[in-house]
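All protein chains but one are shown in place.
Up next is chain A:
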Amino acid sequence: MARSVKAALVLCMDVGFSMSDSAPGLQSSFEEAKKVIRKFVQRQVFAENKDELGLVLFGSDGTKNPLADGGQYQNICVHRHLMIPDFELLKEIQNDVQPGSKQADWLDALVVCMDLLQKETLGKKYERLNIAMLTDLQSPVSDDQLDTIIRNLKRAGITLQFFLPFPVDVEQSGMGGDEAGGDGPGSKPLPHGGKGLTREQQQGLKLVRQIMTSMEEEEGLEEVYTFSSAIERLSIFKRIERRPMAWPCQLTIGSALSIRIVGYKAVTEERIKKTWTVVDAQSHKRDDVKRDTVYCLNDDNETEVTKDDTIQGFRYGSDIVPFSKVDQEQMKYKSEGKSFAVLGFTKQSLIQRHQFMGSQVVKVFAAKDDEHAAVALSALIRALHELEMVAIVRYAYDRRSNPQVGAAFPCIKEKYECLLYVQLPFAEDLRFFSFPSLENNKKFTASAEQLSAVDSLIDSMMLMEEDGGEPQDIFKVNHIPNPQFQRLFQCLQHRALNPNAPLPAMEPWLQAMLERPQVVTARCRTQLQEVRKRFPLTEVVHKKEQKTSADVFGKGNAEEPEAKKSREDEEDEFSVAGIAQGVTAVGSVNPDKDFRALVRQKSIPFGQVCQELTCRMEQLLGTKNPHYYSKCICSIRAFREESVKVGNAEFFNSYLQSLKRSVPDRGLQYFWDSLVHDGVMLISKDEVEGSTVTKEESSQFMTTAEKVEAAAPVDEEDTGDVDDLLDMM
């Protein structure tokens, strides 16, 4: 309900000496009150609204207020005038708010606050003026002005809240324990070791009750809180609130019937208002970082071109069509402005819940203060409700936005009635996949025991508690604050106050909120065990995350079983077989083995053998047939291994470099990727002395290629984040 334009609030805290008293093991009222203030200010800082805050301390050693005159209004200090709260204020609260050694009349302090509020809000518009009084009511009070004070509060429209160490009805219920004004159990033991209230406190309470009830009648007492319950409530950061924007429009049925309506976004995924800015790591200045975008041609030199030399284009299947922004604007679909036009009516059952589109639900009411429109819309809502139908409408937010087709559901509540509008899919949005049948598949059909195990599991895990009459939902997701925001604010706040400390751990209450409720966890334990027993579940262990080229190419390729054999086997095999066969040249059937054999024979110079091999590989790669790729990979491996053994890196390295250069032109990217996968790299100094390549360069040589490869699909594909998608709408 806080549709606040802005509010002004004065925190009025008692720092008098009695506040510092505490029972052993318990925090003093002063510490508790300070915590309430701190938490409250923190929330306000992150809520980022325009609410202004002032802080008045009383019982302080000094006196600083405009009313102080000749012994009156002493020991009351206006610590901060009305301002938007910031971290400066938080720091002041932390450091400067200290217990005083005096006492001051809390009614006097109230008057100072009223004066502050009235003077500083003059001429400006506020939706709400409020004073929050935090005190233990220990100071002596003169109540002769009480009636005037109450009258003035009422006239100025100032509301009042009290925060006390004990519940307001402590007197009546004896020693506490009862509800403190609708405020949860007043679980906190009384101060001063449960001694009961002092005379001052009893008189104070009487006054508090008198003030509150005269201002708000019975409900007034609901604005009196205990410190502990306030701290509890203030731990959760404020829910993000936005002022709903009214969207006035006409609901039309045909050309002749129109109803004045107004729509409000009712449900939509809320995002944090602020985004991260990139700053320089040293200076923390945003202006030190400049983002620079360059365009370059897809040639060897990556020639840069200016933005003016570029034009926008779109893919149309295999064609790329140049299509300038101007042309696009001119030729694009033009919507005719806002609309909420009924296309027809259909059965509610034909609208599938899982086909809801878009990111919002709009509630549509009749135009404000137009009772005829209200009656007309009501007739439609009730007609649809009784017939169990919905209106299919064309919805366009305004002239610039894309039209939608959606369903308007009738929604009748106790207090109001409206239409609920949800977007429905276009034909282009649907994907028709067929899945194997589950229900008719005997392999997956559960036995009677299995079904009953699931049945009792569901029973034990129901999130509805039958508490007497109405079943209560014990896990209302729509009451849970978005944990993302809570965690973000927690970290931001921590970092703001402790700039050098690491981020804090997650708050336990936040973690707990996201878990299965404890009652349910306890209740379903045996049922879960039963399910575990009845349903055998085994995780399939995957051999390897990374595939080698052999896995890719070798699959279903019966001619190449050798590829899978281990290297040692191969070596043994060829050393015998190769020599026995008397290899004379690198053939195309087993180039790698021929190569190895020739190198061992040493009848031809190493360089020549390498050349023969590379020629053969070029030939194989030239076919562009993936079937031959595995042969080439084996050959390259053999090439590398033998080169290392011989101690000559030159041939291998220069070949690999030239191969890399030719990859884009020859369309061998896939082959190259396989090489990378297999860990083939340049021969480095560490392996062969004569090499000019360091180990880093060697691995980098391959990774640079990987980057190019990894970047390419990102550019090509429209991998818009969901945020982008939503922004576009």
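Methods note: a residue touches a chain if its C-beta (ideal position, glycine included) is under 8 Å from a C-beta of that chain, and two chains touch if they have at least 3 such contacts; residues count from 1.
By definition in this document, contacts and distances are computed from a predicted model.
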(request) Leaving aside the chains on screen, match the unshown one to its UniProt name from "Protein YIPF", "TAF1A polymerase", "Ribosomal protein L19 family protein" or "DNA helicase". (result) "DNA helicase"
(request) Out of A:450, A:601 or A:662, point to the residue that touches the absent chain in the complete complex. (result) A:450
(request) Based on the whole complex, identify which of A:66, A:140, A:157 or A:248 touches the chain you can't see. (result) A:248
(request) Using the touch definition up top, pick the residue from A:386, A:466, A:665 or A:689 that touches the left-out chain. (result) A:386
(request) Could you tell which one of A:77, A:158 or A:367 touches the chain left off the display? (result) A:367
